[in-house]
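Every protein chain of the complex appears in place save one, which is left out.
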Amino acid sequence: MRFERREEVSVAALVIAPLLAVVAALMLCAGLIALAGVSPWVAYGEMLRGAFGSRLAVTETFTRASPLILTGLAAAVAFRARLWNIGGEGQFYMGALAAAALGHSALVGWPVPLAWAALAAAGMAAGAMLLLVPAVLRLRFGVDEVVTTLLLNFIVLLFVGLMVEGVLKDPMAFGWPQSVPVAAGLRLPDLVPRSRLHVGIVLAVVVVLVVWLVQARTVFGAETRAAGLNPAAAAFAGVPITATLVKVALLSGGLAGLAGAIEVLGPVGYVTTTMSPGFGYAGIVVAMLAALHPVGVVAASVFVATVFVGADAMSRATGVPSFIADVIMSVALLAMLVALLFTTYRVRR
Amino acid sequence: MTVGDVLELDGITKRFGALVANDDVTLSLKKGEVLALLGENGAGKTTLMNILFGHYAADAGEVRVLGKPLPSAKPRAAIAAGVGMVHQHFTLAGNLTVLENIVIGSESLWKVGMDREGAERKIRALSAQFGLPVDPAARIGDLSVGERQRVEILKALYREARILILDEPTAVLARPEAEQLFTILRGMAKGGLSIIFISHKLHEVMGASDRVVVLRAGKVVAERVTAETTAAELAELMVGRAVARPKRAAHEAGAPVVVAEGLSVTKGGGMALDRVRFEVRAGEILGIVGVSGNGQAMLGRALSGLARPDAGTITFDGRDISRITPRQAVKLGIGRVPEDRQAQGVVGDLAVWENAVLERLRDFSRFGFVRRRAAEAHAAGLIGRFDIRGAAPATRTRLLSGGNMQKLILGRNLAAGPRFLLANQPTRGLDEGAIAGVHAELLMARAEGAAILLISEDLDEAVGLSDRLQAISKGRLSEPILAEDVDARRLGLMMAGVWETRDAV
Partner (left out) sequence: MMEAMDILTTASLWSAVLRIATPLIFGVLGALICERAGVLNLGIEGIMTMGAMIGWLTVYWGGDLWAGLAMAVLAGMVIGWLHAMLTVPLGLSQHVAGLGITLFASALAYYLYRLWVQVGNLPPTIVPFQPWAVPILSDIPFLGEVLFTQTPPTYVALILVGLVAWMLARTPMGLALRMTGENPHAVEAQGLNPMRIRIWAVMVGSGIMALGGAFLTTAAFNSFFPSMVQGRGWICIALVVFASWRPGKALVGALLFALFDAFQLRLQTVVEGVPYQLFLMAPYVLSIVALILVARRARVPEALMQPYRRGER
């Protein structure tokens, strides 16, 4: 068996690939569900109902999707430049901490839009700084950023623990390790009354469109693409590789940090060490399912959120462990990798 | 099968997509014979030998060794049948020792322990027998290119090869080393080995082979006994038509544009460039000749803004440019054609228009947004002016042929009317037609007053285009000589590092 590069990658193939990957993942996981003695049809039906069966379910699914859009976008912009940012989880928490720390009292009394802008900026800066460390280590010392970003996730989680049990501890939380809450006036307004869905998702979609525009139309976008596809040729043509990668790192870390800030300002209101059900890691899956395209990120986020929210409901109804959601997601990622391969290569004999 | 044939290729055909690399190729090799496989780059020589050795599977045809068919696509079978191959790009592991590189594959993987002493004795015996001295304990990474080639040959001999295939064996050797290699090969043939060597250099083929097979566009176009043919006849057979490379016209050079003084660059502890000195004048081509790996790459990097010299200066119109960035170089009007067009010249997965403006994206942008229409128009202009075939502005650049890719790179540099042009191996891997086109462009730029530094391993090209020549050897540059004063012997010596230096002790 040998692979031969296709001359052109068709747009249709790029749309079909993730669909095939998802179908393959659902089919493979049907076997695991059957192992639990539950009909896959019933289970998947329960999942769909759990994710979209009621107004509340729909709002929950989209609430879950909004941070995923941003962490997915964070991974997508980094991967495009061949910067393997696996630290979305840590950057998410840094952004969340920054928003809680400043949103509790420091910014109270500011005009609200200005305070929101400052909190978003603080969240982004916190996330960006965290990714700057591995990015500089890679550029300066050649240290593989995958390992450093992964290790930083553990460090950050302990740091969050340190904060919520220490200086940021909420004295009103009956000893629970959680941070001081964001001032009520600074919480993001709900999009749908009496639900957790808030304007964060609108913001996330706007950010997606802006990033898309930047990638497709600007000098920075073109240089990033060139640097990602062929760093030697890009450097020869005068693209400052180091500066470009640093900018990409700041953007990527910033997006993941923003996700954390919005999560705190929106549905959660404070920081705990368990506030993220793996948004950073799921962001990697989202980015790959989206074939690293910003618009695809939105669709992929909704899919991943559907699986997670749906799986919880399905688990309650049928007893199939809700970890099936993680399995579906990871199989979809692996299937997507294979599907992507066949969009760029064809098999010869 | 005629008596004495040790190897036959029968009707070999190989396609890569739409390209027919080998088209019904039939040839045979006799015992004790040195056969030259002559052809241009892209004629299908390497593909043919890779099929013979089992790296590729042929779409049709058969390989027979001593009358027995070889199974397709199995290097192991080829080795077992006594075929050894010396690849152009050595297949050695730089971090391992000579001995390890030679013995790998010769013992069963399930054997417990290795017979190092026995292996070392056998290697030393082969070294002595064939005149291939090398230290079995040395690390490959520490060896010179010539020594590495010896290891490659020893690898084949260690596996008891009776048929030796060498792919462009002299591409990385200086003239004296190459002559030495051919003496060794002759000795082997006398000892009963049969040898095929691939080459596009006529003088080698004339000097070292018994018989020549000429390959063109994947087909065998002629077969000659070397003693009964001439270099001129082979040249015409190889190219298939009379392609005349454009001739340099007499032309008065102007004032010096780029001057380097005492330029030194160290790399990984060693000296890549050692007190290099040259000047290039307006309307002149200065040729730098030398064997690959003697500092050409670093010279190119230093002049492209990619390497920081440790000592010395480069001035451009009197201004120090030894520490500029590629972007500043472009802004100053310095054109640069990189050594490796696929790796450095273009981003293959971007469109032609994007590569056309990649160096000056900021000139084609407003408020940070790329002016795509203007960029595409610019690319279309280049395509027309430089005759880039098979390209539209939106074409993916990697789909272009080597020659057209090179025209795109030349075009994006020449369109801006550079005062200085660095052309590093501008025709490497191109066919005759494309070479002539590139040469014409370079001569045109010279006529328009550009100062051109041509770094080339192709002596005919360097001598044909340059007004003056300097040789590079171990990072040192010789004094310039006029192209008119060149003779083959003197140039050969210069490339081997033998020249009168002013600062000789």
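Lettered A and B in written order, each chain numbered from 1.
Convention: a residue touches a chain if its C-beta (ideal position, glycine included) is under 8 Å from a C-beta of that chain, and two chains touch if they have at least 3 such contacts.
What you are looking at is a predicted structure, and each value in this text was computed from that prediction instead of being measured.
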item	value
Residue touching the undisplayed chain, where the options are A:Pro111, A:Gly142 or A:Gly175	A:Gly142
Missing-chain contacts mapped onto subunit A	1-3, 32, 35-36, 79, 84, 86, 137, 141-144, 146-148, 150-155, 158-159, 161-162, 165-166, 281, 284-285, 288, 320-321, 323-324, 326-327, 329-331, 333-334, 337-338, 341
Footprint left on subunit B by the chain that the document does not show	50, 53, 55-56, 74-80, 85, 87, 89, 91-96, 100-101, 103-114, 155, 159
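The rule is short, and it goes like this: only the chains that are shown with their structure count from here on.
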item	value
CA centroid of subunit A to CA centroid of subunit B, Å	47
Residues on subunit B engaged by subunit A in the complex (per definition of touch)	16-17, 57, 304-306, 325-327, 329-330, 336, 338, 343-350, 354, 358-359, 361-362, 365, 368-370, 372, 396, 399
Complex contact set, residues of subunit A against subunit B	4, 7-8, 217-223, 225-226, 229-230, 232-240, 349
